[in-house]
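Before I ask anything, let me first share the structure, which is written out below as structure tokens.
Right, chain A next:
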Amino acid sequence: MPIELHDLRPVLAPLISALCAGGVFVMGTSGRWRAIWSLAAAGLKFVIVWSMLPGTLAGSVYIFRVGEILPGLSIAFRVDAFGLFYALVTATLWVLTTVYALAYMKGSHALKRFFGFFALCISTTVAIAFAENLFTLFLFYELLTVCTYPLVIHDQDAEARRAGRKYLAYTLCGGAVILAGMLLVFHSAGTLSLAEGGILGDVDDHRVLLLIFLTLVGGFGVKAAIMPLHAWLPAAMVAPTPVSALLHAVAVVKAGAFGVVRVLYDVFGVNLLKSLGFATWLGYLAGFTIIAGSIMALRQNRLKARLAWSTISQLSYILLAASLLTPAAALAAIIHLANQAFTKITMFFVAGAIEHNTGKTHIDQLDGIGYRMPWTMAAFTIAGLSFMGVPLLAGFITKWYLSLGALAADSGGFVALMALSGLLNAAYWLPIIYRAYFRETGIPQLREETPWMLLAPIGICAGYVILLGTGAQAPLMPFSLAESAVRLAFGLEGGIP
Partner candidate 1 sequence: MSVSDLFDLLILALLITCVLGIARVRDLATAVTLFAIYSFVLCLLWAHRGAPDVAMTEAAVGAGITAVLFFTAIAKIGRREK
Partner candidate 2 sequence: MRKFLALVLIAALGAVLIAAVVNLPEPGTTDSPVHTHVSAGYIKGGHEAGGADNLVTAVLLNYRAIDTFGEVTVIFTALIAVLAATSLAGPTERSGTQNIDLKTTRVPVSPVVSFVVRLMAPFIATFALFVMLKGHELPGGGFQGGVVLGAMLILLALFSGRTDKTDDEELPPGLRNWIRAAGPLVFGALGLTGLVFSGWLFSLPDHPFWREMVMIGLELGIGIGGAAVLVGLFRALREG
Partner candidate 3 sequence: MSAAAHGLALVVLVPIVGGALIPALFRRFPTAAWGFALASSALTLAISISLIRRLLAEGPFSYAAGGWPPPYGVALHFDRFGAAIAVFSMITLLVLIFSRRYIPAVVPIARIPLYYALVMINLGGMNGFLVTGDLFNLFVFMEVFSVSAYALVAMARGPQAGLAAIKYLLLGAVSSLLVLFAIGLIFAQTGTLNMADAAGRLDAAASIVPTALALGALTIGFMVKAALFPLHVWLPDAHASAPAPVSALLSAVVVKAGVIGIIRTLQTFSDHGSLQLMPLQSLLIWLGAIAVLWGAVAALVQSDLKRLLAYSTVTNIGYIFIGLGIGSATAASGAAVHIINHAVIKAALFLAAGALIHQSGLRHIDDLRGLGERMPLSALALGVALLAVAGVPPTAGFVGKWQIGLGALETGRPLLMGVVIVGGLLVLTYGVRIINTLFFRPPLHVRVVTSREAPPSMLAAILLLAASSFLLGLAGKPMLDFVAPAILPLTDTG
């Protein structure tokens, strides 16, 4: 049993971003104050979240209870290994995204609104990570929907509004379905607290369990963009690039995946799910999404659209891994939260940098871009290779553990699926890299590197992708955190088999 410590930090971390949002809304007309507030809050939050790492690794759990708003429904925060892992990814990427966004968005309209809601998004994301119970999770999950909406329709043209409508329609319906599931859980279990090993152990009605599974996984699956609930994500591409990065790499889609994993491990629990067999179907659906998403990505010419479809595909790795219910696969699921986030955000940053620098948005315009922006495209190459599963890069770790987990679960078919997916990834990333470096344009390419405020975050992310692939086992790296999360979920002592 982990040691529970009452601590202010679990609530402080989301609060800081909320405060920052307040500051931006009040004083944000001036660009300088916007930058100061955003950077200060990002940095402070980064420190706070990291400061909880040693304690969590040592096996303690930080708790802060805000209060009960309805009988049985309380707002409470609890930092366990899995939550902290997700929060770490978010806090780290927020710092980078803030720097990037400050440079990228310069001169756009409604910046006060943009940075205000940007900060709010991060606030809610960390709150989701630290949610002690399903209600708190749901609360901030919905708030996240509300806060990202102004970002999605930032451009306020017809296309943005259409995308925003679609986004809201999907996510709000998803939210309503989660609410139904939550009512069912509360009714049948009497509690909503997330607990290792699940809270539904005493429920015997198979139909109720199936209904809970469908509503909760389906509801969170909307944001996790599992097919056929994915259609909002490619549409949401119209948002400014830092938003796309935020939506696709950190906040929104990960919140969905995080929610599904929480439901599987902390609401149902591994043992109950194994006896029920629902998760197998989720696995098949996720497998289908991996392949179908990749095939769709192949057909896109717009860079951001290809990234979006690839995200759909990549996210289902997490769901697939989680649904296998073996410790190694679970490890893959958790690590992939970070792997996919850093890799994908690198790509989005690059896509944004290209658009910002050259105005090019389509893949067939990218001939020779590698000479114009060598550092930028180098980062892109690293990310692409990582997705393909080249060893020593982050993506390989996921694939490795996922395959191990699939074998342990006697689902060898998924190993072949991994291989196929790697091939498909190669099929849609390699042409871009090829174009960038080996296609002659006829016109001599001038060196025109990305401004440093954009380049620095790109470089750091790319570096991290390498770090995740090579030094994952080093102490204080998130890998050990993921391991302890898996140990908690599976009730294991010692190492992962």
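A few comments on the model shown:
Keep this in mind: contacts are C-beta pairs under 8 Å (C-beta built on N, C-alpha and C of every residue); 3 or more make two chains touch, one makes a residue touch a chain; residues count from 1.
Inclusion criterion for the candidates: all candidates are chains of the complex that A comes from, given by their letters.
Remember, predicted model here, so these are calculated numbers, not experimental data.
Applying the touch definition to chain A and the options 1, 2 or 3 in this complex singles out candidate 3. Remark: chain A residues 67-71, 73, 75, 135, 138-139, 142, 146, 150, 153, 156, 161, 164, 168, 172-173, 176, 179-180, 183-184, 186-187, 211 touch candidate 3 in the complex.
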